[in-house]
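One structure is given here, and the rest of the page talks about it.
Omission of a single protein chain aside, the complex is shown with its protein chains in their original locations.
For reference, chains read A, B and C in written order, and residue numbers begin at 1 within each chain.
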Amino acid sequence: MAKKEYAFYPGCSSQLKASASNYLTSVNSMCKTLDVKLTEIPDWNCCGASIGYAEGGELPRIAINARNFALAETHLPGQDIVATCAACWLGARESKDRLDENSVLMKETNEALAAAGLHYKAEVKVRHMVEVLIEDFGYDELKKPVKKPLEGVKFAGYVGCQTNRPFGIAGESFENPKYLDKMVETLGGEPVESYDQKVTCCGGALAFSEPDKSQKQIRDIVESAYDHGAEMIVTPCPLCQANVEVYQSEINKKQGTKFNMPVLYYSQLMSVAYGGSMKDAGLDGQLIRATRLEEIAKK
Amino acid sequence: MSEMKTAAYICAGCGIGDKLDVAQMEKVAQKEGKMALVRRHDFLCSPEGVALIKGDIENEGVSHVVIAACSRRAKTEAFDFPTVAMSRANLREGVIWIVAEGAEHDEVRQEMAEDYLRMGCAELKKMKLPAGNPNKADNKTILVVGGGMAGMTAALEAAETGYQVVLVEKTGELGGWAAKLWKRVPFRQPYREAQETGVAELAARVGAHPNIKIHLNSVIASTSGAPGRFNVELAQESGATTTLTAGAIIQATGASNYDIARLPELGGGLANVVDQAGLEALAKAANGQPIKRADGREVKSVVFVQCAGQRDEGGAHLSYCSGHCCATSIKQAMYFKDANPAVDTVVMYTDLRVPGMGEDFYRSAQEKGVIFTKGRASGVTAAGDVCKVNFRDLILDEEVSLDADLVVLATGQVPNSGVNIDLADDDPAKAQQVSILNLNYRQGKDLPQLTHGLTDSHFICFPYETRRTGIYAAGPVRRPMDLLQATEDATGAALKAIQAVENANIGRAAHPRVGDLSYPMVRLEGCTQCKRCTVECPFGAIDEDERRFPVFNESRCRRCGTCMGACPVRVISFENYSVDTVGNQIKAVDIPDEFSEKPRILLLACENDAYPALDMAGLAHHTYSAFVRAIPVRCLGSVNTIWITDALNSGYDGVMMMGCKHGENYQCHFVKGSELATYRMSKIDDTLKQLGLEVERVASYEVAITDNARVAALINDYAAKIVEIGMSPMKGFG
Amino acid sequence: MKASIATNQTILVVGGGIGGMTAALEAAECGKQVILVEKNPTLGGRTALLYRYFPKMCHPTCGLEINLRRLKGNRRLRVLTQAEVTEVSGRNGDYTVKLKLSPRYVNENCTACGECALAVSGQMPNPYDYGLSQIKLAYLPHAMAYPQRYVLDPAIIGTADAEKANSACKYGAIDLAMKEETIELKVGSVIWATGWKPYDAAKIQPYGYDRFANVITSVEFERLADPHGPTGGKLLRPSDGAPAKNIAFIQCAGSRDENHLRHCSRICCMASLKQTQYVREAYGDDCKSTIYYIDIRAIDRFEDFYRKVQQDPTVGFVKSKVARIAQNENGSLILHGVDTEGYHRYATEHDLVVLAIGMEPEANGIKLPDDIVVDSSGFIEGSKDGGQFGAGAAASPTDVNRSVQSATAAALRAIQVVHKTAAVEVA
Partner (left out) sequence: MSAHNSQAVERYRNDFLREVEERVEEGQWVKMCMQCGVCAGSCPFGPHWQHSPQKLFMMIRAGKRQEVLSSDSMWMCTSCYNCVVRCPRQLPITHIMHGLASYAHRLGLAPKSQPTREFATMFWNNLAKKGRVNELKLTLALYFKDGLVSGIKTALGMQSIGLGMVKAKRLNPMEILGGHGLKDLKGFHAIIAKAREIEDKKKGLVS
């Protein structure tokens, strides 16, 4: 019997061989150490993401999220839904909040769910993995299993948008959230607290449609990390991770910069600090290798 | 008080004993000060010290006391001897804290202290304990002029406090502006919906109140007298007259709407363009149903134009903001939305001004669908059956025009202030103005006005200090305001009126010298009927009799002494403050000879701001010249030029005067005192020339109470200046 | 002060700022017995910490001086400092009030000679400069402090400084054994003039008050301008003491914002307009003030002042709620936002940013009797039984003039309450 159990909502990007599969890998390793049991919501569907709005409309987007809730309530009763992807968490949390405060919407949604023989009872809670770590464990608990402190490595904690606004982590400010810095400290690393692009939008949602505009955002984010002496960027969001990591080469090509800044998930840091191998931590999934972490992992 | 027995008490505490030769000072008090009793104490403000003084008063029959210790502003609770005349020599803040440290300064420090002691003794000899004004005025009825919200509130509040009230209203019914309203802006939680005006209920309560007598269709034909003894003549519409007496007056004559006809460019005069009063009338007629225009057509679209003829930079219309109009338009827009949500209501504003909880009212209107457009209307014209409003949308940055069934112009409030007494009598504007109070005061028929015809008190901390004691303006007559503020204001005015009658009843001064029992006394036999006192009194307290002699109305008087300063023959004085009490101090100072290189500088400091500033300079240990001798005065306006000439004649090397800021934003507590002083001093140059003295030997300064560092600097610069121009040649002649 | 002098004919005024002093004085000058309680060691409240008043640019201490003189001359008025109301029971006309008196450690013997302050070395952030300066642990709050007696901060008790202060006093004025005490009063009516407090600027995260040294509040700016203040009246940047010549004033800092204060604080626009004139006073034409606003609320005659400031070439206006502030390497601040009059984007650098901070009822921090009715922002409307009243900035966000007006009105209402009780008693 695991210490804690949750209904897991990995989301499209965290599936096997998807853009954030290394996130999934590291989360699994992290949870193993923390004795957390994640059970995937059977047959979960996409959250629609914020970008789904144009074609999706309002009720369909809410309904497909409600489908996941209903499935969780039926198959994993009593367990909180935990998402690792910022967009999934936001999409789900937003849908849930609106349903809970609007009875009309609730009625209509269940009408739609009925088409698939499902019903949402408004019992389940929707949380982000970071919330679980901070609220259900706490920094002290998270520190205990640390075997290989990330000594001497400077991390810029890049929180981005959707894990931060409009809900964010309880007790954190929208403009200057400190939890990533605290986590880095907990793991023995060096947070770059003065990092001023913490909550800048990476333009992720428009990365494909407006590459130049969003790449300017990414450039600011990476540049500032360098300026403040960071060696790596750490983030809780797969879209941020992908965009900020993937487009560095593009930016270098277009603008002659020499960016080569690894971008990792908090879970990868934890996995390594907890003694996980390079593979456990999904470091092999980096386009820009996090050499210093790999060294620590190999130790 | 039978015969005078003087006593001097010298404190050696707070370092006075260490820095000064107190024994020497005791001698000065005995030999020069001629004090019957001289005592020294190491801690005079201690219970023992105070007991010592009290004992002497009770057992030794001491009637006059000099306290040579700290500033008159300090330790007032300890040195509180209501039965004796008292002067205080300021040895702490005035000497040891401001004279530079070190033995080389011992001599001048001691001289300074001794002089202050001499001055205290000299002043004391001319002081009497004020016996109180014998001409008490005991009428306690409150007269309220104006039967609108403010007037009715003032009347009711005074009556509820147990005072008799006479309420005079020029029309045939109570209610004023508020009675014309369909509903009023919310004045308490929740600030979401318009509320009932409650005017009818209020009028009923006023009408039924046993302490209130109402005169409708009446105006005031004449007002004479003073607080506690006003005689008022009422003229009824019918032509009949009534006379009545009152102790205080509250003028709550309200405001009129700015004339919409003066705004033709905004459609003033067009059939379907109304002002806020006009809209209230339509709303009343609709009685909760959809609002119809004059032509009976239901209004489907309405535009409210804010600041119509207000906040006008061109000078053609009102330059001020009337404060209530934004909330009023919001309320009126709700009239439409509540009756029919489909009505298009646009409020066109430049700055939406709904302070405090008004923000909730604003939100509520938005929730109801009222549209707020930041725009400036350039013109309103009739276009067939509708009005065309042309305006610049300041957000979209474009010229737009909008059709509306009805346009409401939010025009402002014009105070009903009566006659502007500051206008010249031949000014045509004055001719058209109708007096409200018809005061038979020497200085004019109505309350003085400030800007824009408002009879506002000028003071921020003391909103009720009008320049006519016992007459208080309340409501929009003194400042544009909404109903809520008007009722607050009226309640406050009622309290001040009550104070006024109580003060008059015991012959006591009103603000700011509350409780002062002294009052101006005049030796008419010496008076030359020059009228300076009657003209210069900032409070219009002095009338003239048929022989042009001044007639003092003590209960109008604020005890500033401006009349005393004005009098060329020095026949006006107060028992505890007179030409002599100050003159004696000036003479008491020991003037070293010309070759001593110890100049003496007289400093006449206003007790309200300058003297406290000197005190605080002491508290902060800013050092300044030990050659200066400071005398607090009630107001620079009370400074009689004789003091200056006497000082110069008796060998002072210079005279400094420190008073409050004057001019547009004057800070003089007696309105014109410091200004008059400056004016009078400008005339003194000739005198100086006659005496063969440099004009620099008399200088006056505006200082603020916060200028503690600055006063020290001013004194030092002036002392330097005196050294530069040399010692006075007058020494030894005075 | 003996509690016994209080009867149900007594009026209790809670709060010794301009509103409370006014209510107390006006009632006492009508012949009523009044007790004025203030939780700080001195009267004067927040206005005593202002440099000048709008629109006259006159000095708050000027009015304070007059009020203190009125107070010193009035035998019906009793003042209790460091006193807090902990409980009100009873009813209209007959209340029993519990007061907590905190020790001052200095008794009536104090002559304000200042020897104790010279003797001690311990310091604390000066609450009368909003912490912008340090003050000794034995201190006189400010030059206008009343009662004019020194105070020992509790932090000094048990330290060597306490003994130093004690032995430095020649007048037996220091009493280290003083203890907190509770007293009970009978009063007929209560006026709540508990005033306001600046909203916690750190909560307005986009403006970085907690991150950037050169972002300060309007009340702090008053202290900078005040010759008695931490900089002796010089407008200097906290970060490096450099002259602040290019200053941004951000309106509605906390006010009109459902994330912070729902209400409009009424005074902030005028306060900022006034403060631009401090800048001009300090630097003449060699300065720039920029006001970022949503609506300029210069009501009634204040419009004249607004116009005067508009005509000042050193003052600019931008109709915009600033979106966020960033700091550059020299400590200057970049304001990002959009001027909504015609949609112009800006990123403007300023030496110093002054947040026109909103007014929150001080009463939000204290426990009021259950009978008291407050509005959605916590401003006091009064008690249901009609025997207690809100006055001044405790009743609504007001400037001094309106606060005095409201306090005068409250005084009369309180007088009516005690009159009625008196009437009942004789009957």
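In this section, a contact is a pair of C-beta atoms (placed from the backbone, for glycine too) under 8 Å apart; a residue touches a chain by one contact, two chains touch by 3 or more.
As the structure is a prediction and not an experimental result, all values here were calculated from the model.
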item	value
Chains shown that the absent chain touches, full complex	A, B, C
Touching the absent chain when the full complex is considered, from B:64, B:183, B:317 or B:374	B:374
Selected from A:112, A:169 or A:263 as touching the chain missing from the view	A:112
Touching residue (missing chain; options C:155, C:202, C:323 or C:424)	C:323
Touching residues on chain A - with respect to the absent chain	12-13, 15-22, 43, 45-46, 48-60, 62-64, 67, 108-109, 111-118, 161-162, 165-166, 174, 200-201, 203-206, 208-210, 213-214, 217, 246-247, 249-250, 284-287
Hidden partner chain, residues of chain C it touches	206, 252, 256-260, 294, 319-324, 336-340, 343, 345
For chain B, the residues touching the chain missing from this view	352, 362-363, 366-367, 369, 371-374, 393, 395-396, 400
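Following the convention adopted for this analysis, only the chains that are shown with their structure count from here on.
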item	value
Touch-based graph of the chains, sorted into line, ring, star, complete or other	line
Central chain (distance from its CA mean to the mean of all protein CA atoms)	C
Most contacted chain pair (by C-beta pair count)	B-C
Whole-Å separation of chain centres (CA-atom averages), chain A against chain C	46
For chain B, residues that touch 2 or more chains besides their own	none
Contacts with two or more other chains, residues of chain A listed in rising order	none
Chain C residues within the chain B interface of the complex	18, 26, 29-31, 51, 53, 55-67, 69-70, 72-74, 108-109, 111-113, 143-144, 148, 170-171, 226-228, 232, 256, 262-266, 295-304, 307, 340-343, 373, 375-377, 379, 381, 396-402, 404-406, 408-409, 411-413, 415-416, 419
In the complex, chain C residues that touch chain A	205-206, 208, 211, 324, 326
Touching residues on chain B, where the partner in the complex is chain C	13-15, 43, 45-46, 70, 74-77, 157, 160-162, 188-191, 311, 313, 319-323, 349, 351-360, 374, 394-395, 397, 451-452, 454, 456, 458-464, 479-481, 485, 488-489, 491-492, 494-496, 498-499, 502, 511-512, 514-515, 608-609, 612, 616, 619-620, 660-661, 665, 667, 669, 704-710
